[in-house]
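Complex shown without one protein chain; remaining protein chains in place.
Moving on to chain A:
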């Protein structure tokens, strides 16, 4: 499978990348690891006149942790996330999630920026970013702006990023708590049939804060405030978790596809959300 012809650009700084996007408008697309974009180009489902490769832009790389403040450059690969000791201590759920994405070869090149910016409902990082209440930085022709992960997604492949903007980095506060990402997939390399991220904080025997988000159970990632609210102030007993699962299921609208009909997806979602909550609580 050979993609349609395109012009290739490899700028060495962000300004040059933005200038290229500005020049070619919606004919241009940035490529990070390329493992979402290139298959679509090979299938000729995406025709891109100008590919702007971000690999040489040093400002988009790296992981910085300053106290509880974490910044991750958009071009940081899943492999780099997995291997970063500071990050594993600050927010272990990132490593747990990244390890469940695709396979080793894909994780060497797949980036966190591509994963969150693409807007594919099957990508795992968007729900995790909502669970963490992360903020994305978007650079455009008129400077940078920040958008909360919980506001960024509008539908499948539709986000608040404009065509002439590049997602440059992600920041969030690593405030601890018990964390878990649970994912059901048919096989290695598949997207989730259902996946859920949970972060729970414990004060004595009761839950003092809870954040629950889900992957591939709607056209976009779903952060369920109601599920979190159902747990706060409780001891996360069986009935409390039942209530949280029911609340989370109330916030999703899965689509039937080759992973199963809607009923099956809701069934799997219920199990996965429960596992994520139980695991996070056990770790809190």
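Here is the rule we use: a contact is a pair of C-beta atoms (placed from the backbone, for glycine too) under 8 Å apart; a residue touches a chain by one contact, two chains touch by 3 or more; residues count from 1.
The criterion applied here is as follows: contacts and distances are computed from a predicted model.
A.B. asks: Can you match the unshown chain of the complex to its UniProt protein name from these: "(2Fe-2S)-binding protein", "Carbohydrate ABC transporter membrane protein 1, CUT1 family", "Thioredoxin" or "Phosphate transport system permease protein PstA"?
C.D. replies: From the choices "(2Fe-2S)-binding protein", "Carbohydrate ABC transporter membrane protein 1, CUT1 family", "Thioredoxin" or "Phosphate transport system permease protein PstA", the unshown chain carries the UniProt name "(2Fe-2S)-binding protein".
A.B. asks: For the chain that's not shown, point to the residue among A:53, A:120 or A:251 touching it.
C.D. replies: A:53
A.B. asks: Among A:155, A:189, A:233 or A:261, which one touches the chain that has been omitted from the display?
C.D. replies: Counting the whole complex, the residue in contact with the absent chain is A:189.
A.B. asks: May I ask which residue of A:42, A:64, A:145 or A:225 touches the chain that does not appear here?
C.D. replies: Of all options in A:42, A:64, A:145 or A:225, contact with the hidden chain holds for A:42.
A.B. asks: In the full complex, which residues of chain A touch the absent chain?
C.D. replies: 1-8, 10, 31, 34-35, 38-39, 41-42, 51, 53, 55, 79, 102-106, 108-109, 188-189
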